[in-house]
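One structure coming up, written as C-alpha cells, with questions to follow.
Not every chain is included here, but those present sit where they belong.
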Amino acid sequence: MMNIQQRKAEAALPFVRVVEVGEDTTDPAVWGRNWPTQYDLYNRTSLTTRTRFGGHGGSESMPPEKAEKYPWLTTIYQGYAFAIDYRERRGHAYMLEDQEKTLRQQVPQSGSCLHCHASVMPLYRDLGKDDVMAGLDATYKLSYKEVNEKLKKMGHGYPVSCVDCHDPNTMQLRVTRPGFIRGISELAASEEPVPHLPSVELWRKGSRKAPYDPNKDGTRNEMRSFVCGQCHVEYYCSGKMPLTFPWGDGLAVEKVEKYWNEKTFPDGEVFYDFKHKLTGAKILKAQHPEFEVWSQGVHSRAGVACADCHMPYVRSGATKISDHWVRSPLLNINRACQVCHSVPEQELQGRVDKIQDRNYELLQNAGKAVADLVAAIVKAREDGATDEQLKEGLELQRKAQWYLDFISSENSMGFHAPQESARILANAADIARQGQVSVLECRDRK
Amino acid sequence: MHKLKTFLSNPEDFVGKRTGLLLALLVGFTSGLGIYTFYYAEGFSYMSSDPKVCANCHIMNLQYDSWQKSGHHHSAVCADCHLPHGFPGKYIAKAENGYHHSKGFTFQDFHEPIMIKKKNSEILQANCVRCHADLVAYMRPEAGGARMEVDCVHCHSSVGHGPRAGLGGGYKINRKGEIIP
C-alpha cells in the first residue's frame, strides 16, 4: 500500500506561493497572486448571467424588485423594511454594495448584518479581543453604519473573500462564521436525525464532552456545504438579541418554527420579527434557507454538496480546479450535473424546468392564499370584529406566512428539495385558507 | 458444518485479524473445498492481470461487459483499478479477495447486487489518484498525508462500468426476450 512519504512526493504542488497570506489578508487580490486561476474565476461573479429564475444583470443595474413577479410580497411584509425594498440577489461581488444600497437601510439596520456580507473576521477579533463570538455579539446593538465604517477603516471592506472559507496556511476548507459554528453545534446537541451529515451522527455517538466543531469533526465533503451554510441560512439579525441561527431543534421548517415559537426576547416577550401593519399579527420572517432546504432533499442525502453544483471542477491546464465563479449551475450543466447524470443537457434542463414550474405554481397559489387571508382580516376588522374573535385567524396568518416565506425566500425555486418545498407550500395555502374560513366564521363566534 | 460456516463468514470473530487473514488463506485455498473451487474456477489464472480471469466467474460478467464499453477499456484493466499497486499488497489483496470470492461463489451467500466494500473502495481510490495524480493535485491536501476524503466515484461513478441505470445493468437479451448470461 502507498505510504505517506510516497504520496507527499506525488502531490507535487501545482502552485507557488509568491506571497504569504494570513488571517488578516482579506484582500482577494493578494491571494490571487498565489492562485491566479481561482481568483480570476472568483472575479467573474460580477458578470451578467441569466436563467429562468436565477442569475442577475451584473453591474448594469440593481436587480428587479421581487414584488414585480410576486405582488403579494408587498402585502405580507406590511410593517417591515422588506416592504420598502427587496430585490432578487446578485453575484458575490455585489454583496457588500447591495447591502449598503438597499433602501431597507432607511429603517436603521443592525451591525450584525455584516456577518454575511463582508470579510468581517478581523473586525470580530478586534471587537471581541480575539474572541470572535464576543466580537459578533458586540455588533447587534451597534448600528449598521457604524460597524460598516469601522470595517472599512480597518481595511476589510471586501465581499466574502478567500480567508472566509480557506485556512491560509493549508488552504483547507474551514468555516469562520460564529453564527454557523454556534448553530451547527446546537443542531448536533439535539436529537434530530441528520442522515445527510454523517460526522454529526458520529459525534453524537462519542463522549459529547466538547461541542461539535465543524472544523475538527466535519468531513471534507461536508465542508463543501458548510462554507456556504455560513450565510445561505435562515437567521434572526436585529437589535433585540445577538444574531441567531435557529437550529437547536432541527433544520426542517416545523423544527425551526418550534425554535422561534419557544424563544423569548431578553425582556420575556415571545419571539417575533415584526407586527403586521394591516392585521396586527406577530409575524416570523424567513430568509434564504438554502442550507436548510437542501438538507431535506435527496441530493444532500446522497452526499452532493453545494460546491459540487455551484463550484464544479473545471480543467485548467494539466490540473482541474474548483470553479470559483459561484453561480447558477444551469449555466454550466455539463460540469455541474453531467458528471453524475449521464443524460443529455436538454433532458436535465427539462427535469429542472418541470420541478421549477410546479414550484412556481404552488408559490403563486400560496402567495394568493395568504394575501386573501390578510384581506379577510382587514375586512373583518372594518366590520367590527374583535381581537378575541380574530385570535385564531391571526395565529393562522403567522403560521401560513412563515411557511410561504420559507420557500418564497429560498433561492432554488424548489430544486433543492422539490417534494419538501411543495409540502411546505401546500401547508401554507391550506392554513391560510383555513384562516380565511375562521375569519368568515367570526360573525358566528361569541 | 454450522460452525464452519460461521467461522468462514467471519473468521475475525474467532481469532485476531492478522491470523484471521492467514487462516482465511489456508481455509480458502487449501481445504478440499477451497482447492476444488480454486481449481475449477481456474483459480491459478486469478493471479494474473488478464481481465478474462475475473470474468471467469460468471458472477463478474456484468462488470466485465460494462467495463468493455467504458471509457477506460483501453487505458485500464480490472487489476489496475481494483488491486493495490506494487508488491506485496497486490498479492495480499488478491488472496484476501480470492478467499471472499471463492466463498461467495461457492455458498452463493453474498449480497446481490455485489457492492464494493470499504477496503476495496480505498484501493480503488488510491488507483485513481495514482494514474491521475497531476490532474487532481489541487484537490489533495496541501499538507499531504491523509486519504482524500472526496471519493472520485462520488462524481465519476460511471468511469469503470458505465452508468448504473438500465435494464438491470449490462445484461444482453436476444430478440426472443431471452436473457443471455
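Letters are used for the chains, namely A and B, taken in the order the chains are written, and counting of residues starts over at 1 for each.
One rule holds in what follows: a contact is a pair of C-beta atoms (placed from the backbone, for glycine too) under 8 Å apart; a residue touches a chain by one contact, two chains touch by 3 or more.
From a predicted model like this one, the values you see are computed outputs, not experimental measurements.
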{"item": "Total copies per chain kind in the whole complex, with one of each drawn here", "value": "A x2, B x1"}
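The criterion applied here is as follows: only the chains that are shown with their structure count from here on.
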{"item": "Chain centre separation (subunit A, subunit B; CA means) in Å", "value": "43"}
{"item": "Subunit B-facing residues of subunit A, complex", "value": "1-2, 4, 7-8, 10-15, 170-172, 219-221, 224, 303, 308, 313, 318-322, 339-340, 342"}
{"item": "Subunit B residues within the subunit A interface of the complex", "value": "84-85, 89, 126, 129-130, 133-145, 148-150, 154-158, 163"}
